[in-house]
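All protein chains but one are shown in place.
To keep things simple, chains are lettered A and B as they appear, and every chain counts its residues starting from 1.
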Amino acid sequence: MIAEPTELPGLAAADSLSLLRQHAPLVHCMTNDVVQAFTANTLLAVGAAPAMVIETREALQFSAMADALLVNIGTLTEPRAEAMLAAIASANDAGTPWVLDPVAVGALAFRTEFAMGVLALKPAAIRANASEILALAGQPALGRGVDSADDSRHALPFARRLAADYGTLVAVTGRVDFITDGDRAWSVTDGDAMMTRVTGTGCALSAVVAACCALPGDRLQHAAAACRFMARAGRLTARETAGPGSFAVGFLDRLYALRGEYLQ
Amino acid sequence: MIAEPTELPGLAAADSLSLLRQHAPLVHCMTNDVVQAFTANTLLAVGAAPAMVIETREALQFSAMADALLVNIGTLTEPRAEAMLAAIASANDAGTPWVLDPVAVGALAFRTEFAMGVLALKPAAIRANASEILALAGQPALGRGVDSADDSRHALPFARRLAADYGTLVAVTGRVDFITDGDRAWSVTDGDAMMTRVTGTGCALSAVVAACCALPGDRLQHAAAACRFMARAGRLTARETAGPGSFAVGFLDRLYALRGEYLQ
Partner (left out) sequence: MIAEPTELPGLAAADSLSLLRQHAPLVHCMTNDVVQAFTANTLLAVGAAPAMVIETREALQFSAMADALLVNIGTLTEPRAEAMLAAIASANDAGTPWVLDPVAVGALAFRTEFAMGVLALKPAAIRANASEILALAGQPALGRGVDSADDSRHALPFARRLAADYGTLVAVTGRVDFITDGDRAWSVTDGDAMMTRVTGTGCALSAVVAACCALPGDRLQHAAAACRFMARAGRLTARETAGPGSFAVGFLDRLYALRGEYLQ
């Protein structure tokens, strides 16, 4: 029998945040062209260290040195796909955990083929919206773009199955986030709709999930904590900003100032 | 006889804004490396939806699904040029309107050849500064970089001729913007010099023009309204910010909060 998801306890999130600040994981980001700066700034704000390395021979060398690897297919190209495959192989050889963000999978053939192919390459975690999870699970998806038209709760059973089938964690995010290893599942209910008006908040979350996969201890808890960091910073920021421009700025300030007690 | 340009009425701009928010067009952006995030955030702030897709086989698939396509040659490369040509062909087959932003055309041979070549591929609109319009029209241009050394009014007759020759709309922007289909012409006199101190405001305007080209009704009015949205948000923001950093932030907030009555 499968347990219902329960809200991630604040103390667990605080514990993960403390570990993240202590270890400051170096995250090798192979991500899309649009969100590079915001992803790097998010990692720096939360206490991790970003490095973007993309040429094939460098990527395979670097993923073995980094603490985690992020593979985001938002602006996938042929050379980038080749470099990502090399980096994943090298990360797996070195024991570097890697995280898949399958942006817009299902909508476009090239990236769908790529994403389905790398599922078998043992990602430590997958972070996606509901439409993307449905597409990975072979279900008909509704979205045309990157925002999910489906509800994350509807996608949860498919997320569980993906996690179980591929021995990975799946974070399916939306108005509520669910983070599951197939058996256990945490939910995170913070967040704010303004986050959908700033490009790259989901992509940056995937980078923080990657950073958290490098921490010692319970990886499922840490991945859920990553969702909580971002959601809580988003909710606190939305209260005090007037639009998406100041939201994006305040969000980085909030992440930087995040402390365990804000996560309770 | 050709009519003198007249200032776009506020009610027309408000009508276009209302349609934009209602339709939330999905804009396929093939744009330069520098302005990707600002372009996406501008589209999100104004109520449209961005998606950057650049690999040739994905670009041709996506431009048929999107509501509009933006082609910006600011950091044109050989592979990007090939992908853009595929996307334009596919957009034309599918009836997706596409917009050309011929960044720095005239100054550099490769992009000039590309831009002159795609003029014949039925763009729905061209958004450019005066130097770029002069270059497209085969006139000697003055600019070395992306900012226009010429006056948009001086470029207006050439913009009209381009629009007439190629059956397109031309928005030539500067201290005053002119938007013409060769016969009719609107002017937009808002805006602020601070917009030239933030990278990508012109490129982001081209993306908003593309979004507006997807709306039902009078495309010339909608394209002029796009100029008005950006110019008005710029003017309102410049009054309340101290420099280009806070201007860029406040500008997105202002676009997000833009309402019909602010356009009067």
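Here, a residue touches a chain if its C-beta (ideal position, glycine included) is under 8 Å from a C-beta of that chain, and two chains touch if they have at least 3 such contacts.
All figures in this text were calculated on a predicted structure; none of them were measured in a lab.
**Student:** Looking at B:H28, B:R111, B:R127 or B:R160, which residue reaches the missing chain?
**Tutor:** Within the whole complex, the residue contacting the unshown chain is B:R111.
**Student:** Which parts of chain B face the unshown chain closely enough to count as touching?
**Tutor:** On the chain B side, contact with the omitted chain comes from 32-35, 37-38, 74-78, 104, 107-111, 144-147, 196-200, 241-246, 248-249.
**Student:** Since one chain has been left out of the picture, which residues of chain A touch it in the full complex?
**Tutor:** On the side of chain A, residues 26, 33, 36-37, 40-41, 44-45, 49-55, 57-58, 61-62, 65-66, 79, 248-257 touch the unshown chain.
Quick note on the criterion: only the chains that are shown with their structure count from here on.
**Student:** How far is the middle of chain A from the middle of chain B, if each middle is the mean of its Cα atoms, in Å?
**Tutor:** The separation of the two C-alpha centroids amounts to 33 Å.
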